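A single protein chain has been removed from this complex, and every other one stays in its place.
Right, chain A next:
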């Protein structure tokens, strides 16, 4: 499928024979801005639209098929590779998938240099989904096979977009390896062709992916075995609801309408066979005299001493205490 000869010529003879190379500069636009029918597949693929004049020029050149191009944004020093889908763009324009524009840091209307390229078939690619929800896909192999059908090249550093199940997944190409031919010296290239080849795909953990912590191994407890039901067995005395003569609804939980049960509610029974002891009750932490503190605070709410208008009574109150004081002093 691939010709060796022209390749050598391409490498060394491009300067001598300008006819052999295709190199044009176009204004680029996103596929979405193409006139005519909407082409959603084109936006999630690796192929571009070129003007018919490009086809004419390419046809006159002796280039290898499938046609592959190197896209170069010389302003930003970015480049990528792409295949071609159709030659239906307006003259002077090229339509690129949206992700490619982003990868090349191109704004619509910017100039992009498109050269024809000759890429090795890929053997291995390592990709990294950019969102963890890629892991939710049940069969990523089939999804990728289907999605990469629309691509003819992969370049290291691309962040490609694929659409699946009405969701757009971004995937970054981390690493590519061409199929090495031992008899052939290869130019260093960061792009591979993936047309009609078996590709080994490796995944890096998605960006933002957190390794789930293994749950601490929990020992089985007796509480699990005896299955304690803590809900108290409450039984209300008067079931049913009230009615009002004016037709309005009775408020739920109206204190007048509910009758408080006089009986205490008992916690459910814990019946274990003889010879079993159970300690897994809810742990009540030891609080240091919290209740008594609250009581003291309540006492402090009404500080101060009482007053009485009848002075006689107060004297009477006081009298025994003074006498007792005398008694104690006399006894000691």
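Note that a residue touches a chain if its C-beta (ideal position, glycine included) is under 8 Å from a C-beta of that chain, and two chains touch if they have at least 3 such contacts; residues count from 1.
Everything that follows uses one rule, which is that contacts and distances are computed from a predicted model.
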| item | value |
| --- | --- |
| Name under which UniProt lists the unshown chain, selected from "Mitotic spindle assembly checkpoint protein MAD2A", "Nuclear protein localization protein 4", "Proteasome subunit beta" or "RAB2A, member RAS oncogene family" | "Nuclear protein localization protein 4" |
| Listed residues A:62, A:146 or A:221, member touching the removed chain | A:221 |
| Selected from A:180, A:210, A:245 or A:284 as touching the chain missing from the view | A:284 |
| Chain A, residues in touch with the chain not shown (by the definition above) | 219-223, 226, 228-230, 263-264, 266-272, 274-281, 283-287, 331-332 |
